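Here's a structure for you.
Only one protein chain is missing from this complex, and each of the others stays in its spot.
Naming follows writing order (A, B and C), and every chain is counted from residue 1.
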Amino acid sequence: MGSMISISIPPGSLGAKAAAWSLLLLWLMLLPGQGLAESKQVKGLPPPAVLNPAADLWRDIRQRDMATTGTTQVRGVDSGVLINANGDKWRKFRMDQLIPIGGYLLLGMGLFLILFYLIRGKVRIAGGASDRKLPRYTSYERLIHWFIASIFIFLALTGLIILFGRPLLIPIFGKELFSVIASASKEGHNLMGPLFLVALILVFIKFVRRNIYQKGDMSWLLRGGGIIGKKHVPSNFFNMGEKSMFWMLIIVGSVIVASGLVLIFPIFGQGREWMELAHVGHAIGAILMITVIMGHIYIGTIGMEGAIEGMSTGYCDLNWAKEHHDYWASQMEKRGEAISNEAVNRFSDPDTNRSLGRELREAGE
Amino acid sequence: MIGQFIDGPLWTFSLAVFVIGVVWRIVTILMAGNRPDLSTPRGSASSGAIRTIFSRSVYERTAATRGRLLQIAGYLFHIGLFALLFFAKPHVDFYAERITGFGWATMPHWAFILSAELAFLGLLLLWIHRLLSPVTRLLSDLDDHLGSILVFLVMLTGCLALAQSFEALRLIHLLLAELLLIYFPFSKLMHTFTFVMSRGYTGATMGRKGVNA
Amino acid sequence: MARMKFYCDPERCIECNACVTACKNENEVPWGVNRRRVVTINDGDDGERSLSVACMHCSDAPCATVCPVDCFYTTQDGVVLHDKDICIGCGYCFYACPFGAPQFPEDGAFATRGKMDKCTFCAGGPEADNSSDEHRKYGSNRLAEGKLPLCAEMCSTKALLAGDSDTISEIYRKRIINRSASVMARGVSYRDASFRAPYNAAGKSSAKE
Partner (left out) sequence: MIEQFEQGVEVLRQQIDARISSYFSSCVHCGLCAEACLFYTETHDPRYTPIYKLEPMRKLWRREHTFWGKLGAVFGLNEPLTEQDFADWETLVYDSCTLCGRCSMICPVGNDITYMIRRQREGFSVAGYAPEGMKEATKRALKIGSPMGVTFKTLKAALAHVERDTGLAIPIDKKGADYMTLFSSMEVVNFPEYIESIARIFQAAGISWTISSKAFEATNSGIQIGNREAAAELVNRIVVAAEELNVKYVVSPECGHAYTSIRWEGPNLIGRQYPFEVVHILELLEQLKRDGRLQLEGKSATPMTLHDPCQIVRRGGVVQQPRELLDGVAETFVEMKDHGVMNWCCGGGGGVSANDRAEPLRLRVFERKKRQLEETGVDTLVTACANCRIILEEGIEEYEMETEVISLTELVAEHLVDGSKNKE
């Protein structure tokens, strides 16, 4: 037994004996990186006969080697664990890394996009809008795009409220009101989350074939997707950037969904470690995804002329398609899929509907 | 103060508007009257009517892609909403306290959440579809959008108030539900009741002809 | 100003669970919520030790740091309390707490979290002392009545100490001195001086001796 004691505490340390009596020292031992190494060996004194055995106990349950769990009458996951060592790591991640770094990343992306817009400006259709259009997305494709988009925006907003609400919103709204907002965000986030999984599956099934990397994608990447220089780089239905974004969405999205499910359903017997890990994955994935999607939204709306048409009306301008997706556009044009603007308007614009009767009658008479 | 108003008089008022409005709407429809059908029937009108009232809920496989999507989303939304409305515990408790005086069997919590998920899935799909499809863009008027928005908001605030611990969230949910109740009799939402009549009339005519409609 | 702390003496705790029962009874906590639990290490083996744990009312509480709605506060007595009207039941405090103190009433089959509940050092919550609201949400407020938490008061072996940290560290210090003195005076090892086998981290292996 003596050996046992001497392993734990440097021999001959009377100072250690005194320290072990102190409650404060027990507290210190709970903190990582703190030990008793600083106690100095005093020469000429016999080895310690007595040490507080509680010190050993506390060191063990401190879980540095994740070994000691006890039993308890209280049922529940992890109820036998006396001290959860990872909690502090998780706290540090959240407070020292996630919130500041994540916040600056999102802010930085916003600023970057503003700067980019100011420098580069809107990417115009070089040849101007043509009088013909190509069918780009079917209504089902648009439906699932806007479905995943609306759910994503809702989840991103509610998630960001929970993450950044304390530093940003509490000063504005006060604790009481913010608590209402946060509770609503949490419940909404939890309820809508599983729908993101459904949307992700639908998007994956619908778009995966067009997003497999093809010949020509590499050269698109090497030429910077046309950002460098003024020349447009030809590409297939989706260019390298869009494909990469798709795979990011699928892979990171799966991580987010999987970790999210771990977090909202504490019924699988997952302990704190799992949830902490899931939270880390969820947060990193979400910040990454929001950053990328910000770029996606930018290039889809104010960043590029004619880009949103495909997703809103289902048709894109022929010149736009030739400039940005030349391989696909020329194929489509060869197959005679280009449609005149009037025909497109007739199908998508409700305001021109009334003229049909007259048109038909005039054509018939 | 405003909470008491929402919880008390406004609730009573909206319920009254809803009940009186719905009855009034149904009565005015019936008052328009139908001419009796003099042709010799081949089959029974009443059994045709009953048949159609139920058979129109059956999936129609001949509808094309868009039709399939519409029908599936329609099922999800309606089944989810029905379950939420009548078998979610907070709702049943509310009815028991305010209207009926007695409660009934409620869903377990997981089924409650699941039906909310389904209802949201269905409603979102249907709504985005309404905004995208040329057909529904052409057909939809303010009433359609207002109805969708109100139902969506009621569902959303209901989901945000899921924690059931913030009075403010409950009141927002209740207020929107009351607005919905007031709006209900004057809108498309009346199809909740009139679909029985529509299906019944059509079913009766088709039943007389011996067609399973 | 006093700084309230718990300390559980493992040499004295006999795993009677009276503290758990006392806590449940005094604070009327719902099913599934356990503000205090007794954990036994090396159960049934040589060197078995038990500890009663609850919220330790940390001086720099991790739960308060991570709370997204900032619902925690520390009283003048150093007791860490939270406001249930603000809590949204996110569970972050549960992830961060080293002791597993925050508890969540299960809300149905998916076990979505209700509002967090934890040991209050029998000091209630932010509501007026001993108001019915406070009692309903947080249980007793014995501190306001000048009493210490019931778990410690009930402890038959006085293993669980609660009170001002100066006082309880003094009590514990005296205990250790007394134990050591008795050991040294008799010139035997601690093991021989004690009724109980000393705690052995290796667990079963020590049984051979």
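Note that in this section a residue touches a chain if its C-beta (ideal position, glycine included) is under 8 Å from a C-beta of that chain, and two chains touch if they have at least 3 such contacts.
Quantities reported herein were computed from a predicted structural model and do not represent experimental measurements.
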item	value
Residue among B:I2, B:A32 or B:I99 touching the omitted chain	B:A32
On chain B, residues whose C-beta touches the chain left out of the figure	25, 28-35, 37-40, 42-43, 52-53, 56-57, 60, 62-64, 66-67, 70-71, 74, 126, 130, 133-141, 143-144, 185-186, 188, 190-191, 194-195, 197-203, 205-206, 209-213
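Just so it is clear, only the chains that are shown with their structure count from here on.
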item	value
Chain at maximum distance from chain C, centres defined as averaged CA atoms	B
Chain whose averaged C-alpha position falls nearest the assembly-wide average	A
Distance from the mean Cα position of chain C to that of chain B, given in whole angstrom	53
Averaged-CA centre spacing for the pair chain B and chain A, given as whole angstrom	36
Sites on chain B at which at least two other chains make contact	113, 162-163, 165
Sites on chain A at which at least two other chains make contact	179, 183, 186, 190
Complex contact set, residues of chain C against chain A	5, 7, 9-11, 17, 20, 34, 37-43, 49-51, 53, 62, 65-71, 83, 85-92, 94-100, 109-113, 165, 168-169, 172-173, 176-177, 179-180, 183-184, 189-191, 198-202, 206, 209
Touch list for chain B against partner chain C, complex	108-110, 112-113, 162-163, 165
Residues of chain A defined as touching chain C within the complex	1-2, 4, 17, 20-24, 30, 49-54, 56-57, 59-61, 68, 70-74, 76, 78-85, 87-88, 90-91, 94-95, 162-163, 165-166, 170, 175-176, 178-179, 182-183, 186, 190, 263-267, 272, 275-276, 279
